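Partial complex: the chains shown occupy the same locations as in the complete assembly.
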Amino acid sequence: MAAEKRSFLVLHGPNLNLLGSREKEIYGDLTLGQIDELIAREAERLGVEVACRQSNSESALLDYIHAAPGDYSGIIINPGAFTHYSIALRDALAGVGLPAVEVHLSNIHAREEFRRTSVIAPVVRGQICGFGARGYLLALQALAETGPE
Amino acid sequence: MAAEKRSFLVLHGPNLNLLGSREKEIYGDLTLGQIDELIAREAERLGVEVACRQSNSESALLDYIHAAPGDYSGIIINPGAFTHYSIALRDALAGVGLPAVEVHLSNIHAREEFRRTSVIAPVVRGQICGFGARGYLLALQALAETGPE
């Protein structure tokens, strides 16, 4: 894993495909495609590789996570609404054991009470919320600058 | 949207394909096919179009909702068990912004305590429960008789 570029998996959860059209005052104007481009550009700047996937399906996300250990050194995940109830995602992340970062576009602490609790946060390395698309870039930096554990 | 018939999407959530065979004392004797036929007949009476979809899959329901804005003026949804935990469905409904009505066959307030809380209700226009299949017809009327917001 030393000589070749490290690679990271970025997972976007349910409803994030609506970005740019949906509730812009909360989630911003960028489409998911534009965000993925920003992430790709930041990856290039950091000298790492990155693959972005979106799914509305919990099981598809589980499959991506399960398959990650062979191909990626870390996971950045915006679990969307799954943040608050998908213990399956939590168990998958804990199970594969890759360093992971949880990202939220909005400040989940400044919205409805139920959005303040993440069932996933206890098993990731860290959480970044409130910075819109920039949150992914910060997460990528955080992972890229850390050596493997 | 004025000259042509308005069209509505009816979504049946998980386990509703079991209708007519499952726990009839709670959910009644009609099969889902029979219910959809009643809905179609009511739609005809009201001069609107209607499309009915059932899925046990949260992500399939999300996809239906995401695709709805182009084709439909409103959504009637019986989220089944997802009522109580699928914040993803809630976010999708809030995201697409179509008027939506939540329907339950049984009176969810006269059953187990956990069935009294709907994570979806805060983002729909209204909720109808306890009238069996007739609930869908009432919901259709409610939507059909309202102009677009």
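A few points about this structure:
The chains carry the letters A and B, assigned in the order they are written, with residues numbered from 1 in each.
To be clear about the criterion, a residue touches a chain if its C-beta (ideal position, glycine included) is under 8 Å from a C-beta of that chain, and two chains touch if they have at least 3 such contacts.
Note that the structure is predicted; figures quoted are calculated from it, not measured.
The complex is a homo-oligomer: every protein chain shares one sequence, and counting across the whole structure file gives 12 copies, of which 2 are shown.
Here is the rule we use: only the chains that are shown with their structure count from here on.
For the pair chain A and chain B, the distance between mean C-alpha positions equals 32 Å.
Considering their complex, residues 57-59, 62-63, 66, 85-88, 90-92, 94-97, 119 of chain B touch chain A. Put simply, chain A touches chain B in their complex at residues 13-15, 17-18, 21-23, 55-60, 80-82, 84-85, 114.
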